[in-house]
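For reference, the structure is listed below as structure tokens.
Complex shown without one protein chain; remaining protein chains in place.
The letters A and B name the chains in turn, as written, and every chain counts its residues from 1.
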Amino acid sequence: MNTNPNIFTRILSWFDPRGKTLGTYGFMLNRITALGLTLYLFLHLIVLGTLAQGPDAYDNFLKLIENPILKFGELLVVAAVFLHGLNGIRIGLNSFGIAVPRQREFFIGVVVLSLIAIAFFGWRMYFA
Amino acid sequence: MINTPSVPKPGESTTLWLIKLLTGPILLVVALIHMAVNHYIGSIGGLLSHAEVVAYYQSWYIPVMEAIFLTTVIAHALIGVRGIILDLKPAPALLRILDWIFVVVGVGFVIYGMWLLAAVAALG
Partner (left out) sequence: MAEQWNITLVIRRQKQGQQPYDQEFKMEANPDENVIDLVERVWAFHDKTLNYAHACHHSTCGACGMRVNNVEKLTCITPVRSVVSNGGTLRVDPMRNFPVISDLAVDMGELYRRMELVGHHPVNSDRQEAIQKEFRPAGPADPGEDFIRLSDCIECGLCMSACPIVGSTPDYLGPAPLAGAHQAGLASNPKLLDIVGGTDGVWRCHSAYECTAVCPSNVDPGWRIMELRRMLIGEKLKSWFSPRKSVEVSK
């Protein structure tokens, strides 16, 4: 097939929303959250090494992540877990032939549930 | 033959995809518990302090659950990222190198994570 040999153009083409339907937004969301969560995963495992260094090291790290930008980053991680996880359930079920004709409605449900969860966690992180 | 780049074997994609599929729901359940405990009920804006983490790890089933979380999330993430790379159709030789990197990083982080679990549990 005719594809642009430039690897960056090929990567960017995954995220071109023009003329696309809801299913592609699901694909884009899953891909972005996957990459974000993978990066977060390994960083998270590394910084958790401060736990083994004792209370001072870890509690100092906790003070660092009270920074509003990092706090927002934490909320993004929570959002990514819900979006990726629930959307993944949709894809997994589809792969067994379950709910394929309703995959659009399923995706809308995933986004709504995720938004509720994000609001829940966001309220706890910022206001409670 | 030693210099032949690796050729995907028939059925390999199905197996890896099945592992990704099966780790997914396990991961979602354990991740939700992990997030509720570590990002919601802790005393520091939802986060647990060092003392709270150590106390949490004293029940035997917590390190077991976290170990399952660690292994499934690393497997799922690396198989997933490999899938994204396969979408870019890398050369077979490059894919072979990347596969080795995935295995080393994956196994390495699982070992490190298990050590960390044991070290934190031992602090109590």
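Definition applied: a residue touches a chain if its C-beta (ideal position, glycine included) is under 8 Å from a C-beta of that chain, and two chains touch if they have at least 3 such contacts.
Remember, predicted model here, so these are calculated numbers, not experimental data.
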Hidden partner chain, residues of subunit B it touches: 8, 10-15, 17-18, 83, 86-89
Touch residues of subunit A, complete complex, unshown partner: 1-3, 10-11, 13-14, 18-21, 23-24, 26-27, 30-31, 90-91, 94-97, 100-101, 103-104
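Quick note on the criterion: only the chains that are shown with their structure count from here on.
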Touching residues on subunit A, where the partner in the complex is subunit B: 7, 10-11, 31, 34-35, 37-38, 41-42, 45, 48-49, 51-52, 54-55, 58-59, 62, 65-66, 71, 74, 78, 81, 85-86, 88-89, 92, 95, 121, 124-126, 128
Residues of subunit B that touch subunit A when the two form their complex: 21, 24-25, 27-28, 31-32, 35, 39-40, 44-47, 49-51, 53, 73-74, 77-78, 80-81, 84, 88, 105, 109, 112-113, 116, 119-120, 123
